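Excluded from the complex is one protein chain; the other protein chains are retained at their positions.
Then we have chain A:
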Amino acid sequence: MSRAALLVLADGRFPAGGHAHSGGAEAAVKAGRITSAAGLEDFCRGRLHTAGLVAGALAAAAVLGVPPGDLDAAADARTPSPALRGAARRLGRQLVRAARASWPSAELDALARDFPKGAHHPVVLGVTARAAGLAPVDAAYCALYESVSGPATATVRLLSLDPFEATGVLARLAPELDRAADTAVEAARWALDEGAGALPAASGPLLELGAEWHAGWPVRLFAS
């Protein structure tokens, strides 16, 4: 394996479409739930332990070899909002393109063929990490970090928040992210034996509701 591959995959400039998504931050900003760095930290903490944990466990399970089709169905079942399911599949489709160019593999080719409109992003992330020779915990870290880094950078643009403050939020969340990555991998190992149904199903209802609200706006900066 190459540990440096994790840096390539986790780089915010990895060209897989993430820059156009706010991870729910745009809706939360408009609703007045994020108005400052403190609000951003609360939002990110909530996202880390709900959508982030689920994404981390899905990605880790894909590295362990749980069938992507099972994981995709599990992701669908854990994402009530149609808008969020659509966004996750669009991001998955965009990631599979970048991943195939970066780490060509038969499994990624099969994923692109079986899901022409995209599999859920965390599932593609896990299959990508597997193709890159990374470990389950690496994939979990990647998914968890993306669950908070997306909203943080989006909030810098949406609120003109001081970028140093936003980065400080991410740094303060790091120890929690470490623990969440371990939890995600543990859950993924369960899923290897028990099936994808054993994966965590934590959810943030406001994220789901906010995504539906956001999808109906005629004017917005981010796609989700």
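As a convention for this text, a residue touches a chain if its C-beta (ideal position, glycine included) is under 8 Å from a C-beta of that chain, and two chains touch if they have at least 3 such contacts; residues count from 1.
One rule holds for everything that comes next: contacts and distances are computed from a predicted model.
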- Task: Just go with whichever of "Peptide/nickel transport system permease protein", "Urease accessory protein UreG", "PD40 domain-containing protein" or "2Fe-2S iron-sulfur cluster-binding protein" UniProt uses as the name of the absent chain.
- Result: "Urease accessory protein UreG"
- Message: One chain isn't shown here. Among A:98, A:159, A:192 or A:206, which residue touches it?
- Response: A:98
- Interface with the undisplayed chain - residues on chain A: 13, 15-22, 90, 93-94, 97-98, 100-101, 104, 106, 109-110, 154, 157, 218-223
